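Of the protein chains in this complex, all but one are displayed in their positions.
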Amino acid sequence: MLAYLLKRILLMIPTLAIISVISFWVINLPPGNYVDAFIAQMAGQGQIPDFETRAQMEQMYGVNQPIYVQYFKWITRALRGDFGQSFEWRRPVVELLGDRLARTIAISLVTIVFVYTVAIPIGIFSALHKYSLWDYILTFIGFLGLSIPNFSLALIMLYLGFEYFNMSVGGLFSPEFENAPWSIARVLDFLSHLWVPIIVVGASGTAGLIRVTRANLLDELNKQYVVAARARGMPRRRLLWKYPVRVAMNPVISSAAFILPAVVSGSTITAIVLNLPTTGPIYLRALQSQDMYVAGAFILLLSSLTVIGTLISDLLLAWADPRIRFGGQK
Amino acid sequence: MLEELPNVPANPGRSASLPSAEAALAGAAPTSTVRISRQAEAYYTASQVQLIFWRLRKHRLAMISFFVVVALYLTAIFSEFLSPYDYTARHSQFLYAPPQALQFIHEGEVSLRPFVYGYAMERDPKTLLEMYTRDRTKPYFLTWLPKVEPYKMWGVVELDRRIFGTVEEEGSVFLFGTDSLGRDLLSRILYGTRISLSIGLVGVALSLFLGIMLGGISGFYGGVADVIIQRAIEILRAFPDIPLWMGIAAALPPNWPVIRVYFAISIILALLGWTEVARVVRGKILSLREQDFAMAARLAGVRERRIITHHLLPSFTSHLIVVVTLSIPAMILGETVLSFLGLGLRHPVSSWGVLLQDAQNVRTIASYPWLLIPILFVVLTVLAFNFFGDGLRDAADPYSD
Partner (left out) sequence: MENVLEVKGLRTHFKFDEGIVRAVDGVDFHIKPQQTLGIVGESGCGKSVTAQSIMRLLPRSANIVGGEILFRYPTGQNRSEIVDLAKIDDESNTMLDIRGGKIGMIFQEPMTALSPVHTIGDQLIEAILLHQPITKRAARDLGIEMLRKVGIPRPEQRIDDYSYQLSGGLRQRAMIAIALCNRPVLLIADEPTTALDVTIQAQILRLIKELQAEYAMSVMIITHDLGVIARMANEVAVMYRGRVVEFADVNTIFHDPKHPYTKALLRSIPKVDAPRTERLSSIRGTVPEPFALVPGCPFHPRCDLAIDGVCNVGAPPALLGVGGNHKVACVLETGEKIEGVMSDVKSIH
């Protein structure tokens, strides 16, 4: 087990490296370089720096050096926590990142927990009552969840909330609780706002997971070891949970590999629509104003998040499925 | 009615240690006849495509979805003709006009010909905003194929009729309302069908090409190429797609001609989309490559490329079609999201995502909720593709059931 763990962690390093390269590439996509953009912005505010300052800046950011040197500078600084400056906000990127990243992670985690807790029982139920009315209804709702794009669902919920429930759906707090100290009321308000993004972001993940669970369980239910367990005199109920469900959980665990990126990416766009104080809105602003260090940092961190998450899910799978650990054949 | 039919073959995979029919097949003539129903006979003699089609037919939802998809694409092709107005035409007297519902009863009388009520302007006492209400004194009757201002379908064919419109000249029929510039939303949505659906196809075509090529190389040749391509697929799959698309799309220069933007967007979408195709292709090739029939071909001296195209490929064409069908909705959604955020397509090319840009904040939606109607079309399209693709997958899988 330990060997497997080490191997996976080692493999993760080149992956992260490549991700950082891609992130850096994204940073440099827009025409012009960082210094130009900075100067343009300053000019827009009426301050045109002199030649010396410009030369200094070019030196500091290495814009006239070959691209790999620039990358090297950027990545070494990033590893130390310095992601550069946002010239739109005139602050280090880390400051902008801090809280927002934490909130993104928090919301993503809660959403993932939600997705798994809801989808697995529904998937199991659906498989056991195949072709029943409930199965069809749940499958249809599942499909619906897959088909409504995140942002549309967010828009619809905004509309419904406003029109029919007279509540402010966007953001994480109602205006009156925005800066208030923590209290029971504030917590309740927070929760009442939180469920909207969780449902919106979790909808498609839940739908996908229901289908995966259902399909895998259906596969396992027909297998010989289920019959053999019954032949030992095990009652159906107990047998169900100990054998086919247990085996079917393996692909469900490994489904985290696609649920995690979906949740992170979905939460980005949902945050934009619902105006949540997480990474999404800032990311969009940065892209629109070509504040590329901010954008690059976000891509790097978001992607690393999903890679690490995928690693965790792989480890969970290895723990759950002895076949992988021992490298035995299926 | 039963007929005398020759023997049908016994189940394959029978054990060899109980000597029975297999040895007989070599020399013995089929002398016994067994009656089976005509239905069973047709079942046993159908080709693979027929079998898939049959199973698909049983799946009613998939069939309905198939027709929905066809209907959508027909709409996309004939969108100009099917729209009551030109999608760029601005009706300046009717900005943000609410949808006009079809009516059949006017002043107590039933009218077989549908009609809509015109608009009357009122001022809302509280907000002092202008509001449109239904003016029941102004019924505008609808007719098929009215004569309208000449327009060009696809930019080439000149037509002077549209599929439906009002009889009265001053009449207006905005079944889905209008937007901030007074443009008929229905017409814009129908035109958007063309853009949104076609970008799905282009993107999928690119993914298919990349996916088959890379997946094929990976699966068939193995070795270093396989390892590299595998890692690449893993890395790309680990990326959260929307942020990556956003990042690349934001870098497209604003002064690019719209056509270029269109293709750039589809390339961007395909950049992450090919991984699914490649995975399926590689998986299938790996499992098929070692199977006996491929080995037999190789032993017979068939050249490698021919092995791939003639022997392996047909086995998983059906799986490919399924993957493709299921990838299209992802592309459509991706483009919609990008355009919604303003990073994708832009005017004058208006996909559904571009239309939804108008519906970005609560206030606008609250006042003019009909701007959300394009969402229904997106959902309908994605649902239809998903149901159809799912049904297709169930039908193509010979081992389910």
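Letters A and B mark the chains as written, and numbering starts fresh at 1 in each.
To be clear about the criterion, contacts are C-beta pairs under 8 Å (C-beta built on N, C-alpha and C of every residue); 3 or more make two chains touch, one makes a residue touch a chain.
It should be emphasised that the depicted structure is a prediction, and the values quoted were computed from it without experimental measurement.
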Absent-chain contact - pick from A:68, A:195 or A:225: A:225
Hidden partner chain, residues of subunit A it touches: 222-225, 227-236, 242-243, 246-247, 250, 320-323, 326, 328-330
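Please note the rule applied: only the chains that are shown with their structure count from here on.
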Interfacial residue positions of subunit A with respect to subunit B in the complex: 14-15, 18-19, 22, 26, 29-31, 143-144, 146-152, 155-156, 158-159, 162-163, 169-170, 257-258, 261-262, 264-266, 268-269, 272-273, 283-284, 287-288, 290, 295, 298-299, 302-303, 306-307, 310
Subunit A partner contacts - residues on subunit B that touch it in the complex: 231, 234-235, 237-244, 246-248, 250-251, 253, 329, 333, 336-337, 340-343, 356, 359-360, 362, 365-366, 369, 372, 375, 378-379, 382-383, 386-387
